[in-house]
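Complex shown without one protein chain; remaining protein chains in place.
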Amino acid sequence: MPEATEPSPADPAATVARLVTLLRESSPLVHCLTNSVVREITADVLLAAGAAPAMVDHPAETGDFAAIASGVLINVGNPTSEQIEGMHAAIASAREHSTPWVLDPVAVGGLTLRTDLATGWLDHSPAAIRANASEIVALAGAGAGGRGVDSTATVSSALLPALELSARTGGTVAISGDRDLVITQTDGPTRATWIDSGHPLLQKVIGTGCALGALTAGYLAVARSAGVSDHDAVVAAHAHIGAAGTAAGTVAMGPGSFAMAWLDALYSLEPGQIAELAVLTIADTE
Amino acid sequence: MPEATEPSPADPAATVARLVTLLRESSPLVHCLTNSVVREITADVLLAAGAAPAMVDHPAETGDFAAIASGVLINVGNPTSEQIEGMHAAIASAREHSTPWVLDPVAVGGLTLRTDLATGWLDHSPAAIRANASEIVALAGAGAGGRGVDSTATVSSALLPALELSARTGGTVAISGDRDLVITQTDGPTRATWIDSGHPLLQKVIGTGCALGALTAGYLAVARSAGVSDHDAVVAAHAHIGAAGTAAGTVAMGPGSFAMAWLDALYSLEPGQIAELAVLTIADTE
Partner (left out) sequence: MPEATEPSPADPAATVARLVTLLRESSPLVHCLTNSVVREITADVLLAAGAAPAMVDHPAETGDFAAIASGVLINVGNPTSEQIEGMHAAIASAREHSTPWVLDPVAVGGLTLRTDLATGWLDHSPAAIRANASEIVALAGAGAGGRGVDSTATVSSALLPALELSARTGGTVAISGDRDLVITQTDGPTRATWIDSGHPLLQKVIGTGCALGALTAGYLAVARSAGVSDHDAVVAAHAHIGAAGTAAGTVAMGPGSFAMAWLDALYSLEPGQIAELAVLTIADTE
């Protein structure tokens, strides 16, 4: 069940820095059920950022593993029939053990199998949903989605669908775009935070968004242990990924050197640098 | 159905440059059904070069997705039973929607499952076949293939088998080697183009050939939209991959730095530089 154990923090940047420190100290175990294209980079991002990845997909193992994991990622990109069974078992286990799980509805809207899956799981209390604008719009039932992983909708156009998804699931919803937007409309007052960070080359390396979904599960785990809200956890994950992108962009010659520098920065940026490079804006949601 | 909508161009290098520009402007969506070893690098190469990748393998989704894709890649390396079902559906859908599809017969010859699959698909009008010499020889029924992805045959020895495959499928056939050779023997006059480019370290990074197959599907899509022949599209894909290899080779210290520089070059080389770094020779096919 999502928690909001403290009021909106006075200093969002300080909360980001605090959560980065906690992530690196506690190295949360993130159980990833993700698509086969991005498993390696997802694991590398979690390791670089300070978390511990484990990809376990077989239905004979996912329930047991989700029970001991700190957080779970369900990414519906390119699933197999057997992995889908494993996802059902992992989600059930995560709920049973109150483990936060993140839904990444890759390419939902355009393809019926994954659209049906992701839509069905909205009733299973994901702690967070992370997606691009087209996917959020499609998941909320308000549009047809993009052409695969591309987003053809703007972040702003996904604002109302995101609010609706948050209210419906009781979880936080994050929209990735030029500026990322994190929205929580649960029991307390609505919270909305814009994150300005990153670099256009993040779109030229496969799996950067998928890895963000995985890291979000890790931040949710440490935030809950520390009594920090899910909303702040999701913001911290975006800030960490985005700030490293900003830093990498200053030295990259193209997507190859960008990916390398991004992994280096995920690992080496100090908490205070991350909080500084990712500019947060608290949106007025009245 | 393969097209040859214009005569052999007067200036092959100018055609390469034009197609590179078109690829980057239109960012064709390439539906990849490829082996699990190279999905990430294949996606990264497509993104760096200017195309949009999507890996969709489940048989419940491949028909629908191939219908909206610009081009389709079928790579038979390390398939699963479920993916094979997905491949059948994707090929049928590609043909129905006149979407160009590329066959990459990885390790055909040595292994019966994939040899039977690839051989059967020769009757399904692939727009292009891309392989090393051993695989071309084996696919044409003229030899036993190499030991996996290695080629033990020379490009020259695969010339006649390639002509035969082109005539039989009505598509273009590309043989990767120290010098690449692209052959088209369909309705018009036979065309054969040698491409001199690349670097030995391309053989020391997994997936460079597989990614070339995927990029070929992207170039076929943009060429057909522009009324350029399939033959020129396949040549352009090889020139783009190879020229980036040549550029990367000048700075690499080994396969790790080569892979990074290669992705950077795929992204940053200007169309004119690509056309210059990849030396084309029109072979006399009389």
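Observations on the model:
A and B label the chains in the order they appear, each numbered from 1.
Note that in this section contacts are C-beta pairs under 8 Å (C-beta built on N, C-alpha and C of every residue); 3 or more make two chains touch, one makes a residue touch a chain.
Since the model is a prediction, treat every value here as computed from it, not as a measurement.
The chain that is not drawn here is touched, among residues A:48, A:210 or A:239, by A:48.
Looking at B:207, B:245 or B:271, the residue that reaches the missing chain in the full complex is B:207.
Remark: the omitted chain is touched by one listed residue; of B:68, B:92, B:111 or B:160 this is B:111.
Considering the complete assembly, chain B touches the hidden chain via residues 35-38, 40-41, 77-81, 107, 110-114, 147-150, 203-207, 252-257, 259-260. Contact residues of chain A toward the unshown chain are 29, 36, 39-40, 43-44, 47-48, 52-58, 60-61, 64-65, 68, 80, 82, 259-268.
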